[in-house]
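Only one protein chain is missing from this complex, and each of the others stays in its spot.
This part shows chain A:
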Amino acid sequence: LSVPPELPKEDGRPKWDNKFQYILSCVGFAVGLGNVWRFPYLCQTHGGGAFLIPYFIALLFEGIPLLHLELALGQCLRKGSIGAWNTISPYLGGVGAGSWMVSVLVSLYYNTVLSWVMWYFINSFQEPLPWSVCPLNENRTGLNKECYESTAVNYFWYRKTLNIAPDITESGTLQWWLILCLAACWAIVYLCTIRGIETTGKAIYVTAIFPYLVLTIFLIQGLTLPGATEGLAYLFTPNLNTLKNPRVWLDAATQIFFSLSLAFGGLIALSSYNPPKNNCEKDAVTVAIVNSVTSLYASIPVFSILGFKATTAYWDCLDRNIIRIINEFDLPEESIMRQNYTAWFSFLNSSYPEKIAGLKLKSCDLQEFLDQSVSGTGLAFIIFTQAIILMPGSQAWAILFFIMLFSLGLSSMFGIIEGVFTPLLELRVISKSIPKELLSGIICLISFLIALCFTLGSGSYWIDIFDSYAGSLPVLVIALFEVTGVAYVYKIKRFSKDVKWMTGRKPNLYWQITWRFVSPLLLLIVLVAFVTLQIQKPPSYTAWNPKYEGFPMKEEKVYPPWVLAICVLLAVLPCVFVPLVALFHLIKRMCRSKDPSFVLPEVFSCQGANS
């Protein structure tokens, strides 16, 4: 009698405490490890400042429209990915199942990467840092051979952390220290996602904001280091010639895509806890812009520190040459400094060329040191750790750096786990008897047990496989189906009406054009280009093999056929849900079409779902 008509029906669905928590969760999900260790690398290899052009074009025509689509979908339908796509159309139910599968696969290996970060973090409390010195060999006559031939940092990463096998087929044993760290990581994930967004909403305040603080501290420190300006100049000097290479455009499109964590189902899950009347258009633009700005902001300290490392290596090279020249020619100390090294060298080379040649001096080139850039785990665990040793107060810097990486990864894990958790909560009505805490505990336990195989000796090779095959191709396919499904099966007109009901404004021409034509087309081109590039060369990997004659260079190896089969399986498994479910419903309809009384429910809208 007394219920006012505007009050939405209480469906017992958990909701965000406030809007800021929701935005922070989306931003935390989007901003992850890739913003720190993939974007700066791409920027630097693809022509510096010039890379920003394809990056922003991809953001404008692919990133933001898809983001808006997913957020609006979740908010309107108030269900996780599987339920949402089932509601849009039963034939598209496979899209939801596919994105759920992708979230499951990604969560397995992503947390293992976090366990590596945790391992480095708990090792940062020692003085001196364990990756700065080589251990002695058995009879204490010299340094450990593997460490001596490569560097202490490489040795700590490949031997002490991963205990890496020389080949992917040799599984090796389970590394007990990695198991401990993995257990701790999954325990932390369980602690934060134990009651769904009630607990992640509180945790996200810390894990999403803390990285920005640490980045700022590193920014200030990095800019004061010598050589920072060289690193930054190297990063941002635009080289417009690289834009002619289609590879650059492809990398920009894929980077925007994976950076925003689209098509994982996580964004749909996060926005499904929103009140229906929420301006999702503004949210989408905000999240996308914050993500890109964070990438740019993170690349500044990363490259200042890389510039510092290159400059220090260059100075070391020069110093070694200077000592050898001084020893050879018995010149007084400090007669040759770094500044007049080239002048002295040319003078001595012209006067005593045989002596100089006999010294076998290594040529020192700053550009060469700057060119040694890596992306991914190599950047964080090898290059950055080496740079940290050179900074004064290395323990503090190491601790800060690894906590930052951990919170970045953890906030992304929240989004991924929500993408797994929310559909499960809705899918099984039996789950009413299972409390949320138990369900999330079961998910975390099963994932931990499966992820144990990444702690084997060959684990990091498998993680590379999962990253390249399960986290890349299926996501593109699912996103393509998402956009075409909403644009052509659900129809943009209906969708625009729903968005207008939610935000109060009809989506303008930009959204209409991108949703209908530009984004699907762009995604199709990116997908085709991606597949062709993958097929062109046989997939190979580089292995760390101490017995290799070119050691410490990594050995190029080809995947054996059974591993290739697994790669294909990983890439195809999430995608195959889409046609399978559609086929299943088609067959069901054909069986039912013999029964004329059955009417397929067609009319549906946002308001209909809620009132």
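One rule holds for everything that comes next: a residue touches a chain if its C-beta (ideal position, glycine included) is under 8 Å from a C-beta of that chain, and two chains touch if they have at least 3 such contacts; residues count from 1.
Operating definition for what follows: contacts and distances are computed from a predicted model.
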Omitted chain, identified by the protein name its UniProt record gives, among "Tubulin delta chain", "Embigin", "TMM27 protein" or "Exosome complex component RRP4-like": "TMM27 protein"
Would you indicate which residue among A:Pro353, A:Pro435, A:Gly504 or A:Pro579 is in contact with the undisplayed chain? A:Pro435
Out of A:Glu138, A:Glu333 or A:Glu354, which residue would touch the omitted chain in the full complex? A:Glu333
Absent-chain contact - pick from A:Leu60, A:Ile194, A:Leu527 or A:Leu580: A:Ile194
Against the hidden chain, chain A presents residues 118-119, 122-123, 125-126, 133, 135-136, 140, 142-143, 180-181, 184, 187-188, 190-191, 194-195, 199, 326-327, 330-333, 435, 437
